[in-house]
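One protein chain is absent from this view; the other protein chains keep their places.
When the chains are written out, they are named A, B and C in that same order, and each has its own residue count from 1.
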Amino acid sequence: MRRPIKKVLVANRGEIALRVIRACREMDLQTVAVYSDADRAALHVLHADEAYRLGPAPASESYLRGDLILEIAHGVGADAIHPGYGFLSENADFAEACVSAGVVFIGPPASAMRVLGSKTRARQAADAADMPRVPGSVTGLASIDEALRVASGIGYPVMLKAAAGGGGKGMRAVLSPGDLASAYAAAGSEAERSFGSGELYLEKLIERPRHIEIQLMADEHGGCLYLGERECSVQRRHQKVIEEAPSAVVSESLRRRMGEAAVRLALSAGYVNAGTVEFLVDAEENFYFLEMNTRLQVEHPVTELVTGLDLVHMQLKIAMGEPLELKQDDIRLRGHALECRIYAEDPENQFFPSPGLITRLVQPSGPGIREDCAVYEGWTVPLDYDPMLSKLVAFAETREMAIDRMLRALDEYTISGIKTNIALFLRILMDPDFRAARIDTGYLERLLDNGVAAAEGSTVPEDVVAVAAALLASSVREDIPAAGAALESKWAATGRQEGLRS
Amino acid sequence: MRRPIKKVLVANRGEIALRVIRACREMDLQTVAVYSDADRAALHVLHADEAYRLGPAPASESYLRGDLILEIAHGVGADAIHPGYGFLSENADFAEACVSAGVVFIGPPASAMRVLGSKTRARQAADAADMPRVPGSVTGLASIDEALRVASGIGYPVMLKAAAGGGGKGMRAVLSPGDLASAYAAAGSEAERSFGSGELYLEKLIERPRHIEIQLMADEHGGCLYLGERECSVQRRHQKVIEEAPSAVVSESLRRRMGEAAVRLALSAGYVNAGTVEFLVDAEENFYFLEMNTRLQVEHPVTELVTGLDLVHMQLKIAMGEPLELKQDDIRLRGHALECRIYAEDPENQFFPSPGLITRLVQPSGPGIREDCAVYEGWTVPLDYDPMLSKLVAFAETREMAIDRMLRALDEYTISGIKTNIALFLRILMDPDFRAARIDTGYLERLLDNGVAAAEGSTVPEDVVAVAAALLASSVREDIPAAGAALESKWAATGRQEGLRS
Amino acid sequence: MTVWLEIDGKKRRVELPPSLTGNAMECVVDGRALSVNAEMLQPGVLSLIVEGRQYRCILDKEGVLIDGRRFAFEVNDPRSLQGRRGAGAGTAGPRSVKAPMPGRVVRVLVAAGEDVVEQQGIVVIEAMKMQNELKSPKTGKVVRVSVAPGDTVGAGEVLAVVE
Partner (left out) sequence: MTVWLEIDGKKRRVELPPSLTGNAMECVVDGRALSVNAEMLQPGVLSLIVEGRQYRCILDKEGVLIDGRRFAFEVNDPRSLQGRRGAGAGTAGPRSVKAPMPGRVVRVLVAAGEDVVEQQGIVVIEAMKMQNELKSPKTGKVVRVSVAPGDTVGAGEVLAVVE
């Protein structure tokens, strides 16, 4: 059944909010932005048709206030809400509340989120859909004793994980029975702190696994496509840093097997809209179900570039009740795409976050470069949210050329005023192991053990550096005004200078 | 035979120079920029490894000084020269000079340029390659009498064209014998002024033709591919304004017939590297050879987006003597791409050029948007060269979505300080005829007869405009410094303010 | 602070609060109160929220671009903002033909003393590889031609005067 959508409220911030707003504009849908006090000057507000304040900066008082957001949606007559990623995107109760409020939640039904959102229930579903998974406990562990029992059953090393978890929180690798008790306690309390539930489960630790995920898109009419895979093995503290599509190690047949398994799982749970099934893949091309993300992923652009599709357009059409226009055979991968997540952090200083004012922003562009970004010169990166500044994506015919193109783009990129991890990407993209696709989820940590600074020495003569520094220092710009400041600062001055009557 | 290329001199300026430099960096080739006095602060200089001054601003004293450029290439040990488009790109003598100086000219051999560069000789070659062409005189017209004779032979209306011409200069439509004499004189002198040769030829005038061109890529080993077509019918004064790929009216079979004809012509002339064969296509799908451009075209990006290839990378590999890696069957078109040529001109005032300082530049980005651009905030657009500021390109699954995506991007685009034709694009992209692909080479002139201003009225309340104007006026920014000025202006000030010793 | 404006030829009077605290502002436009929420992202780039509707406002050479549409305005205060000329200027008396942009004179089509009609070509100048014919603003007599072919001229420079 078709349902008309005319106005979409975007319940998110940053680049994903802007990306969704752009997709809506392209489909001639009205857009409603919401913002916290830290985001009045954010680009997702500037590009929306309507904008409403949620509350103070902390997410708990703004972007996580589902009640407020629904109230606004209702008040302004928005017929749909796009949750983006993070925040409320995987909150089944919110999805349910939307439906009962008569607002379309652009994502899966709450029922499917509940099944696939909980890791333990998802593992049961995976077994039912006979999808291979890492041996381990299906249900949450009742006690340390059960943990010890299960662990000895499957054999060490094992991995403890939070049932409600994600992003590596509440995770511990355990190499021998002696370490299990302390790890169990630590992971449990960390999980409790992070997710409000200390429930843990346990599985066999796969050695040097790759993290490879399958993008799914399902409609309400039983149609479900897999849009190829993404290789996300370059991670730090279980956070993805670089993603690519396709994976250098996934053959056509492995892709089909993983894709079909993912589709089986989604259909078994009555899944609808965009979703991602994450797998661990070992050196022998065995793949193991890890978890399912019931939302649009940060890294969706690499899939868009190799498939030629727009995933947000597809999400919106599916939410309108339309059937998928494509068949699985229509999905063809072409070329190679690479994404670098540019973070406000300092790789040379324990990756400390680096919020603050961006005083100079020079962005790359040209052939094969896409940037999804919501910062600008004069924007103050708030300390309240995720440190991602931008997603820089490079496309080319081959993986090697995509890497070299990304290097070219990173060379053009300058962000001043705050620290970023741009130099880290140069290091990774020039690393022979990465270029040879010899990567696994432990790759980056091993690389970082050898220090961050890029290998190659400078070709810039000392005297040139000295003259450049002297010229820049002695002709230094007055600091550019921060957003907001701009208005006030200029205010009085202008009043005086122009003698406008007060 | 393979020849190594390590260092490329880019004998051009503006976006195409930057685009070529980027391609070289991506292939790990050293880059040498050349610049006129008007371009010291240009981005193609900022992104090159080496940069050398040519001379004063006028092209005749800088970018057209082939002798100087070769001297520089020789002096710095550049093994190849990329001419871009315009300037020396179609100058056979320069191509020849490069070869004899032992420098690779990245383009076709002089011999092929000579055959295909002269319209009359190209028409003979076209006949030899039995490619359909517009009926008319093959050789130049000796006199008005011959012109009258040929015209009555093929029947009116006819079109007079300059043999050495291009860009519409020295062109006249003649509806009846009575008008021929005056048109012949006018076109002849205009051709004389523009190209140094008054030679004219004459052909039948095709009613409401489309301008559709085939992109070719040929290697030194007899390999030649056609990379689909581009629809370039939206023109003003015979200058392309919007280009797209593929054409909405070209069927798979028409594409093959046009492509194979173009390949025949290229091979018959021993053509190598990138080239474009332009055709007129009438309502009955008849196509007529128009001319061949023996260089990379401004609008090549739309072809790159639908084929997934990088034409400049291909040019460089071909110049190194490598054979084409692809077969014709490997070329698959996917999706639709649209290019808007953003010019510094004032559509509301007879399209007067609008050089000057760019005081504010807000560029679009995000999904499906590529921009090839070489201007920045603080750059002063010189009056000495072509007014093109940027090539904004949108890609999407369908033509309709590519149009709507381009509209979204144009809405995000702001260039202040100078006039641009951005508003004109909004007008065109919202025009029902354009959206229905009911276009021909006369389309835009007809649209312009109804005025430029976009149809749709504003939805912005008067009072909001008033408050916005008042706030901006009373908190107006001090003008940003022009490039160059930046250094000097700050200079004294800083000296004082910081008390650095003098 | 009060600002007098002329927008698309219409006179407006806008009273802004004397100082800005936060983003919320009470303004008065031609006597009507209007509550707005204003945020200046960059100098010249303003986000204005009025009754929930968000407007992207960018200061431009000729005025302000709001959601992509240009509104020409002029501050009616001699001491404020230069160069915000709207249209206007009568047709009586001598009118000069000015260069709309910097360029080079290619051809002069009339001579002093010659009678011309409105829109008749006076001078052809070239810039950015394009030639442009500058036309007479009125019907009358050419009283002066101040340039010759080959001259380079600046924007706004008087090329000829028609009376």
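Basically, a residue touches a chain if its C-beta (ideal position, glycine included) is under 8 Å from a C-beta of that chain, and two chains touch if they have at least 3 such contacts.
Values in this document were obtained by computation on a predicted structure and should not be read as measured data.
*Asks:* Checking the contacts here: which visible chains does the omitted one touch?
*Replies:* Contacts of the unshown chain, counting the full complex: A, B.
*Asks:* Which residue, A:D37, A:D179 or A:D411, contacts the hidden chain when the whole complex is considered?
*Replies:* Considering all chains, including the one not shown, the answer is A:D411.
*Asks:* Can you work out which residue in A:A128, A:L383 or A:A436 touches the chain that's missing from view?
*Replies:* Considering all chains, including the one not shown, the answer is A:L383.
*Asks:* Which residue, A:T276, A:Q315 or A:S354, contacts the hidden chain when the whole complex is considered?
*Replies:* Selected residue, touching the omitted chain: A:S354.
*Asks:* May I ask which residue of B:V76, B:V138, B:L267 or B:A437 touches the chain that does not appear here?
*Replies:* That would be B:V76, which touches the missing chain.
*Asks:* Could you pull out which residues of subunit B are in touch with the chain that's been left out?
*Replies:* 33, 40-41, 45-52, 76, 376-379, 480-481, 483-484, 486-488, 490-492, 495, 498-502
*Asks:* Just checking the interface: what residues of subunit A touch the absent partner chain?
*Replies:* That gives, for subunit A, the contact residues 344-346, 349-356, 359-360, 362, 383-387, 410-411, 414, 416-419, 423, 426, 454, 458-477.
Here is the rule we use: only the chains that are shown with their structure count from here on.
*Asks:* Treat each pair of touching chains as one step and give the shortest count from subunit B to subunit C.
*Replies:* 1
*Asks:* Please compute the C-alpha centroid of subunit B, do the same for subunit C, then give the distance between them in whole Å.
*Replies:* Here subunit B and subunit C have centroids separated by 31 Å.
*Asks:* What positions in subunit B touch 2 or more of the other chains?
*Replies:* Within subunit B, the residues that touch at least two other chains are 411, 471, 474-477.
*Asks:* In subunit C, which residues are in touch with two or more of the other chains?
*Replies:* Residues 1, 3, 38, 40, 43, 45-46, 53, 80-81 of subunit C touch two or more partner chains.
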